[in-house]
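One structure is given below, represented as structure tokens, and several questions about it will come after.
Some chains have been omitted; the remaining ones sit where they do in the full complex.
Should a chain be cited, it is by its letter among A and B, assigned in written order, with residues numbered from 1 in that chain.
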Amino acid sequence: MKKDRSGNYFEDFRIGMKISHATPRTLTEGDRSLYIGLTGSRTALCTAETNARQLGFEHRPLEDLLVFNTAFGKTVPDISLNAVANLGYAEVRFVSHVYPGDTLAVETEVIGLKENSNRKSGVVYVRSTARNQHGREVLSWVRWVMVHKRDHGAACGEAVVPSTQAVVPAERLRRSDYTARVREITGMTGYSDLWEDYGVGERIDHPGAMTINDSDHSLATRLYQNTARAHFDGHAMTANGGQRLVYGGHIISVCRALAYDGLENGLSILAINGGSHVNPTYAGDTIACATQVLEKVDLGREHVGALHLRMIGVKNASGASIAFPEPGEDRPVHPSNVVLAEVIAGDARRARNEFGFLRMWSIYPAQIQPIVNAMRPDFTEVEDAAGILVAAQDADWGPIQYKGELHDRATYRYFWEVLQKAKVTGMTVPDEADRRFLAN
Amino acid sequence: MKKDRSGNYFEDFRIGMKISHATPRTLTEGDRSLYIGLTGSRTALCTAETNARQLGFEHRPLEDLLVFNTAFGKTVPDISLNAVANLGYAEVRFVSHVYPGDTLAVETEVIGLKENSNRKSGVVYVRSTARNQHGREVLSWVRWVMVHKRDHGAACGEAVVPSTQAVVPAERLRRSDYTARVREITGMTGYSDLWEDYGVGERIDHPGAMTINDSDHSLATRLYQNTARAHFDGHAMTANGGQRLVYGGHIISVCRALAYDGLENGLSILAINGGSHVNPTYAGDTIACATQVLEKVDLGREHVGALHLRMIGVKNASGASIAFPEPGEDRPVHPSNVVLAEVIAGDARRARNEFGFLRMWSIYPAQIQPIVNAMRPDFTEVEDAAGILVAAQDADWGPIQYKGELHDRATYRYFWEVLQKAKVTGMTVPDEADRRFLAN
């Protein structure tokens, strides 16, 4: 009769397995108030009922990242309770607005499994979908996470690595909901900058900064009913020589709120492509951020357009200190204290949407040692990583085959981390890869 | 014209006195959101409106302990502002669900008074009842608290010590509200463990743990409009060599939320019998807990049954380190850092209720010195305690008469503490009691 609540391990997942996460969650004005209190969110569409009606909505929708974080939190107990590390996200699509009183139900399908060659863990790829009480899809995303095996000797099937889109294409972005009335947003915010006023390559320095308090991130993460222990169990974290980590989704919410200044006429986040948390945030750290316009996306609508943005956040440094990667520079480039994210913000007049991209592969330095311990004996994987990345670069980072397995940008990011960890732990990296990727 | 707001002292209470506490309080979805943010509560019935309807409710009720803490907070300014220590609770009965928009009005009747023999303080026994805006009882409890006298020389009447039930009997437990539809809860939680799947003596280790932050407990306690100074006045606490105490009701709420894992199909708390806070919690402490099934209670309903549970929480230790008392071991047994509580959780299929028991007599170590100071000159009380407990044990812990006063489990707990304090402060304890109760 023992109630085992130790969560799923790598060998518990099967391709095609579907999980309905416990339990559906009704979001209310109370959740919005707490979200505003936790982040300082000030978007025009969500701040006042009168604003929403004036902009052509029946009611003011809930904040996009409140919805994302709530839906994501639901998946934690089933997917990532035994995670080594959260490796990445892709194709986060905000399909419908969510309103107070709506109930989100979240379902996840396992779409990929790849045991690590050390046989101690593996990567689980899932596609999660949140639907409202009418069964309508409101949000979906792909995520991959490295999960411990319970039994290192357990046999696992052949690797299946799904392909994901590096950028959600324009035709998959939401464009309904936005009538000509959205142009009245400029009268609300007092700023006239619209879609045509943003230029590709333009940099926006957001003036604010936000110190994260202990209770801030704990309240946020509990509000999302996210049970990941790294955020809550200070005793265990301290015993292991660390401290409680701030949930990355809270940092994204804070950055989004800070980014209001300069993106005032943005209406909604349409998508998040990817990003990474390259350093952990702890209570007491101060977050600042800056945004770069990567692309302007025509949604084929008269009054709204989309901006493809990259947002970089830093801790305990000024937003002005942020260096954006050069255009065309494809591999992850960021100093040690940078939180990278690509977010597409939008605006009004001809084009007033906002969408965002975060492709997270989330390796906290504090997480490296267990990962390294899990992998170090397996020199093979470092060799594979080197081989795959060299081949990938030769293919201009398009999809490749390597030892009979398909690889694309999703897995490149993973192997990139493998190389970095190999370097960090003093392992020998094959020459070609070392020269190409690890030389300063 | 001086406005004296120094609160009630022992001699201000009279048997039969009724106090309507200021003021009624309307609870809303906003209070629920904050409660979720503060505790991470995830019960199926309260998390989604769709869940509640599917389970046969018209709306989703508010979380049980949000209701309890709110009602309890109302009584603090009148009952325990001048408390030496919170000695105990009994017969906490959750009679009706409370819904957002409901208003709680709380009334207390003084049902017992017993001056301490040192004449510096006394024990006040009260029965408090919370009713909704329709006058319907939603919650009631008995509590006893040691309160200072304003004037040590004041004459007080004869002692009246009410008897309380050690365990709320099955026939007094709520059983309405639960139709056959409650069986659908297993589809929401993803766990199939129902009433018949729990066995007497079974132990459930809850995997989570929660570090308590300064703002967490302050926000919670203010939300309940609880004005007890020990939780808020850091300046005074520090001046007295201590620090702010976390409100015990917040710890119970956190433990209840952690206990979701393993008790997923529990529907409601039906009762709390008793328990104790044997050590104070301070900001920064991490709470973990485990639960033991003491008894399975048949409610005479086809679809729901009750579980009588004991929950023990610890701080800064793993839940696995918790040692439950042996069956039949009646006297309070807990290591120094254990928070003991008995909670009955339930589940679905034949029997899906949940109720709980907490008989708190709440002696924080930091509170012992003032208590000891108040009592030490009075060796008589130690002698009485010894005499009462020896007689009680001989009567197999049933009710006894001692020097013309009736005593039962409610007062045994108090005298148990008297003996412990006598030992802690180096007083001589009568041999028989010392041998029976204080020898290791």
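Operating definition for what follows: a contact is a pair of C-beta atoms (placed from the backbone, for glycine too) under 8 Å apart; a residue touches a chain by one contact, two chains touch by 3 or more.
For clarity, every value in this text was computed on a predicted model and none was experimentally measured.
Note on stoichiometry: the full complex in this file contains 3 copies of its one protein sequence, with 2 placed in the shown coordinates.
Here, only the chains that are shown with their structure count from here on.
Chain A contributes residues 1-3, 5-7, 19-26, 28-31, 33-34, 77-78, 81, 101, 103, 105, 133, 213-215, 218-220, 222-223, 225, 227, 229, 232-236, 244 to its touches with chain B in the complex. Across the interface of their complex, chain A is touched by residues 28-34, 36-40, 42, 44, 47-51, 60, 187-191, 193, 197-199, 202, 204-211, 213-216, 219, 261-262, 264, 284, 286, 288, 316-318 of chain B.
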